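One structure follows; several queries about it will come next.
Only a single protein chain was left out; the remaining protein chains are all shown in position.
Chain naming follows the written order as A, B and C, and within any one chain the residues start at number 1.
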Amino acid sequence: MQNSSRLALYHYWVAFAVFLPAVVLGAWQMLIRSPLPAPLDDPDAYYASVTLHGTAMAYVVTTFFAMGFGYAVTATSLGRPVRGVAAAWICFVICLIGTLMAVAAVLAGHASVLYTFYPPLLASSWYYGGAFLLIGGSMIWVVLMIYNMTSWKRDNPGQPVPLAMFAITATAILWAWAASGVLVELVGILLPRSLGLTTEIDAGLARTLFSVTLHAIVYFWLMPAYIAFYTLLPQAAGGRLYSDTMGRLTFIMFIIFSVPVGMHHLFADPEHGAGMKFLQSFLTFFVALPTLLTVFSICASLEIAGRARGGRGLLGWIPALPWGEPMVLATGLSLVMLGLGGFGGLINMGYAMNSMIHNTSWVTAHFHMIFGGAVVIMYFAIAYEMWPRITGKPLQSKALARWQLWLWFAGMMIASIPWHITGLMGQPRRVAAFDYSDPFVARMGPLVIISVIGGAILLVSAILLIVILVRSQLGERRLEAPLRYALAVNPPKTVPAALNGFALWNAILLVLMVFAYGYPIGQFFILKSKVPAYEVSGPTNSAGGR
Amino acid sequence: MATDEFHHSAAARPEHVAAPIGSEEAVAALRNGPVGALVVASIAVALLFLGWLAFYFLLFIPRGSVG
Amino acid sequence: MARDQGAFRLHNPWPKIAWGMVALLVVVSTVLGFGVLSRYQQNGPTLDLWNAICRGLGLSADTAPAKEPVPALRTPTRIAWTSNTLDQIAAGDAQRGAFIAMNCIACHGQGGVSTSTLIPTLAGMDPAVIYKQLDDYRSGKRLWGVMGAIGKVVSAQDSADVAAYFAVQSHGLPPLRGYRLPESGRSLREPDPAKRLVYAGDPQRGIPPCSACHGPGGYKLGAPALQGQHADYIERQLAAFAQGIRQNDIFEQMRMIAKQLTPDEMHAVAAFYGARGGAPSAAGVAVR
Partner (left out) sequence: MAETETNPLRRPLPDGVVPEEEITRTEDHWLAIMLGVLGVMMGVMVVSAATNALHPPSNVETIDPATLHLGGEFAESNLGTAIEPDGSVTVRIIAEQYDFIPNCAQVPVDTPVKFRLTSPDVIHGFLLPATNVNTMVVPGFVAEVRTSFSRVGVYNMPCNEFCGNGHHGMWARVEVVSKERFPRLAATERTSCAKQ
C-alpha cells in the first residue's frame, strides 16, 4: 500500500506543479488581450503561452491527475496494492519525459501551434514527440487499470467490482478510445512530416482524427470528477449513494457516447458532408444523458444525507448538508458550473446553431466552465480528500480549503460569463491583441476587463491551493485514515456481467465508431486533399523548409 | 463494504467529520422517495431546456439562415 | 439475480437492449440526416433522395462553374509554391551560383551586401525569394529597368544556383525565423506607429503585422527578411505596390497592404527595418 500511495502522490504533485504556472500564463493571456496595460505584450509570446497553457492543462495536468487518482482508487477500492507498480513507475517517467520535451519545444518558440495542433501548421518534432510520449505513455496506465480490475475479478469470482474501480477502469478504457485519434494523427501524419519523412499533410484527415480525441478527452478529464460524485461525495456528506446500478450505467454511457460524437467540433469544417455532421450531432445529444442522470442521482444521494442530518420539508435537506466539507462544497459549486457549461454545450452541439458561436470566445468560455470550473474544482476536492490519506498528515486547513474553492468558483464565473457574452457578440478566440479603438471591439472592452478580474481571482486561488498542499505535506504525520467509499442504499451483491465488465460496451462502441467515423475517415483515401506543411519556427534549411 | 467504522473525511479532528448515515435514517429519508432531489433536478433541467429554446428561437434563428 | 433489473426489466436483458438501442440510433439518425435534412438546400432546390444522400455524404458538391462572365485572367507571377518549384530551389548549387553572382556584385555589392540604398542587399535572403523575383523579371511580371534584361538571360537553374549562393552569404539580412525573444511594447498599445505596425499591424485597416512574415520572429514562404535591408529600397517598393507599379505579389497582398499605408507610415516602417539588423552598409539609413 505504501508504494501505491507514493505512486499516487508523485502523480498528483506533477499535476499540481504544472497547474500553477499554467494558471499564471492563463491570467497573463487574459491581460494581454484586454484593454489594460500588460507586461511583455508581444503577440508571439501570447501564442506560445496559449500553446503551453493548453498543453499543460489539457494533457499534462489531467493525465497525471487521472493516473494518480487511478492508482489511489485501485489500491483503496480493491483493498490490495496496485499490481504492476514497476510498470507504473516506468509509465510515470515516460510521461514526465514527454512533458519536458513538449514544454521545452514550446518555450524555445518552436511549437506555437496550440495544443490542438492545427496542421498544416507544423511544430518541431520535439513537441509532437513529447506529446506522443505523454499520451502514448499513459496507455501503460490504461493497461494497468484494466489488468488490476480483471485480476481482481479473477480472484473474486461472482463479486461485483467496486463502483469506484469499475468507474476508473471505464475512465481508462475511454481514454484509450479517445487517445487513439490523436495518437494516429501524431504517428501517421505529424511526426513523419516534422521529421522530414513525408512532404505533405492531409489537414482534413488530421483534423478528423483529432476530433475523435477532442470530445472524448473532455470526458476523460471529467471522469475523476464523476467518480468523486458517485463514490466519495455521498460518504463525505454523510449519506448513501442512491443507486449503484445507475452509477455503472452512467460510466458505461460515457464510454459509448463520448467518442463517436467528436465531429461536432468540425461542424464548420468544409471536409465533411452535412449528413455525417447530423449523425454525430444526433449522437451528441445522448452524451448529455449520463450527466442528466448523474444530476438526479447525486441530488438524491445528497437528499438522503441531508435528511439524515435532520433536514425536513421539501428542500430543508439542502441547508442541512455539511457544506463545510470541501468535497460537499466543491460538488455544489461544481454542479452550478456544470449546469452553465452544459448549457453552453447544448448550444454548441445544435447542428446549424453551432455557426452562431463557432470559434468565438463562447467556446473558450464553455470549456473553461466545464473543465476549468466543474472538473478542476473536483480535482481540488479530491486532492483535499486524498492528501491526508496518502501522507497521513492532516489538511492545513479546511477553512483555507473552503476559501480556495469559493475563490476558484467566483473567479471562474467572473471570467467565463463575460466571455460567453463577448462570444455571442462575435469576439474571435485565441487572438493575441484586440484593437480597442475599433468601435466593434470597444463594446467588448468592459466585459473583457471583468473577465481579467476573474483571471486574477483564479490565480489567487491556484496559489492558495499550492499553499494548502505544501503546508499539509510539511505537517506532522499523525493520521491513520483509510479512504472509504460511499455505500449504496442497496449495496450490490451480484450484478449482471454486463454491468461488471466492458466487453459488450467496447463491442458496441466499435460498431458506433465505424458508423460515425468510418466514412468521414475513409473518404480521405479518395479525396485529393494533401497540402504542404508550414513550419511555425521557420524553414529548417533554405528553400521553404525543405 | 462495511460501514461499521467511523466515517473519515478530509478533516483533522473527529468532530469535523460528518456523521455516517444509518439504516433507520436512510429508510426515513427514502420513505417518500427522493422528492426534494426530483424537484431540484427538475428545476435545473427545466431552466436548461427553456434557456436552450430561448437561445434557439431568440438568438440563433433571427441571425439568419445559413447552409 | 434479485438486483439485476437495472434500468429495464427483462430477463438477461443487457445485450439485447443495448444492441437494440444502437440499431435504433443508427436507423433514426441516418433517416433524419440523409433522408430528411440533406434534401433541403439553402438558396437551392430541394433534392431527391439519391442526391440528398450524395450531398449529405459530401460526394456531390456545389462545384458547377458559375455561369456569370469571368473577367480577363490576371496573374501576378508564374511561380507557384508547388513541390516541383521547391525541389528546384532546393537543388540550387551555391558554388555554381558564385560564378553567376559575379555579374551581380557591381550593383548588389560584394557578397550581395549592397552599398546603394536603392538596391537591395541579397546576402542572407531566402533563396525562394530570389528565385521567384528572378522568374518574375524573366516573365515580365516585375518590371524594373535592367533586371528585366538580366532575368531573360538567366535560366531557372541559374536562378536557383545564384539564390543558393546569396542565401548563405553573411553580413547581410538575418535568417528568417518563426520565433523571437518576447519583449514589451509589441502590441497595439505601443505609441510608436512604426513599431506598432511592424509588430501588431492595424486590424481596422486589414494590415497584418509586418513581422509575422518579414521578421523578426516571423516567416512566410516567398517573403523576404527586411531587417537590415536598405530603408530607401523598402520605402520605394512600398510606394510601387501602393501605386500598382509593382504587381508581382501573389494575391495582391502587398498591394492591398501598401494602399492602406500613408506615405509617412511607409517611411517610418522602412526606417524601422533599415535601422535594425545592423547591416554593415548602413549608408542612408534613416533614424526613426
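Note that contacts are C-beta pairs under 8 Å (C-beta built on N, C-alpha and C of every residue); 3 or more make two chains touch, one makes a residue touch a chain.
Bear in mind that the values here come from a model prediction, so they are computed numbers and not experimental data.
Shown chains touched by the undisplayed chain in the intact complex: A, B, C. Among A:T171, A:Q235, A:S334 or A:N354, the one in contact with the hidden chain is A:N354.
The missing chain, though absent from the display, is touched by one residue of C:I53, C:C213, C:L238 or C:V269; that residue is C:C213. Set against the missing chain, the residues A:G324, A:G445 or A:G501 yield one that touches it, A:G324.
Mapped onto subunit A, contacts with the missing chain fall at residues 43-44, 47, 50, 112-114, 118, 120-121, 202-204, 207, 240, 242-243, 245-246, 266-274, 277, 281-282, 285-286, 288-289, 292-293, 296-297, 300, 309-310, 322-324, 346, 350-356, 358-360, 425-435, 438, 440-441, 487, 489-491, 523, 527-532, 534, 536.
Where subunit C meets the chain that is not shown, the touching residues are 2-3, 5-9, 32, 36-37, 39-44, 58-59, 61-63, 65-78, 80-82, 178, 200-204, 206-209, 211-213, 217-218, 220-221, 250-253, 256-257, 259-260. Interface residues of subunit B facing the missing partner chain: 1-6, 15, 17-23, 26-27, 30, 33-34, 38, 41-42, 45, 49, 52-53, 56, 60-61, 63-67.
In this text, only the chains that are shown with their structure count from here on.
If the chains shown are joined wherever they touch, the resulting network links each chain directly to all the rest.
If you compare A-B with A-C, the chain pair joined by more contacting C-beta pairs is A-C. Inter-chain centre distance (subunit B to subunit C, centres taken as mean C-alpha positions): 53 Å. We define each chain's centre as the mean of its Cα atoms; on that basis subunit A and subunit C are separated by 35 Å. In subunit C, there is no position where the chain touches two or more neighbouring chains simultaneously. Within subunit A, the positions touching two or more other chains are listed as 274. Remark: subunit B residues 1, 3, 5, 7-12, 16, 18-22, 25-26, 28-30, 34-41, 44-45, 47-48, 51-52, 55-56, 59-60, 63, 66-67 touch subunit A in the complex. Remark: subunit C residues 1-4, 6-7, 12, 14-15, 18-19, 22, 25-26, 28-30, 32-34, 37-38, 52-53, 55-59, 81, 83, 86-87, 89-90, 92, 126-128, 164, 167-168, 175-180, 182-189, 199-200, 202-204, 209, 217, 219, 221 touch subunit A in the complex. Of all residues in subunit A, only 162, 235-240, 242, 274, 292, 295-296, 299-300, 302-309, 314-318, 322, 324-328, 339, 342-343, 346-347, 350, 352-353, 355-356, 384-385, 387-389, 394-395, 397-398, 401, 424, 479, 481-484, 487, 489, 491 touch subunit B in the complex they form.
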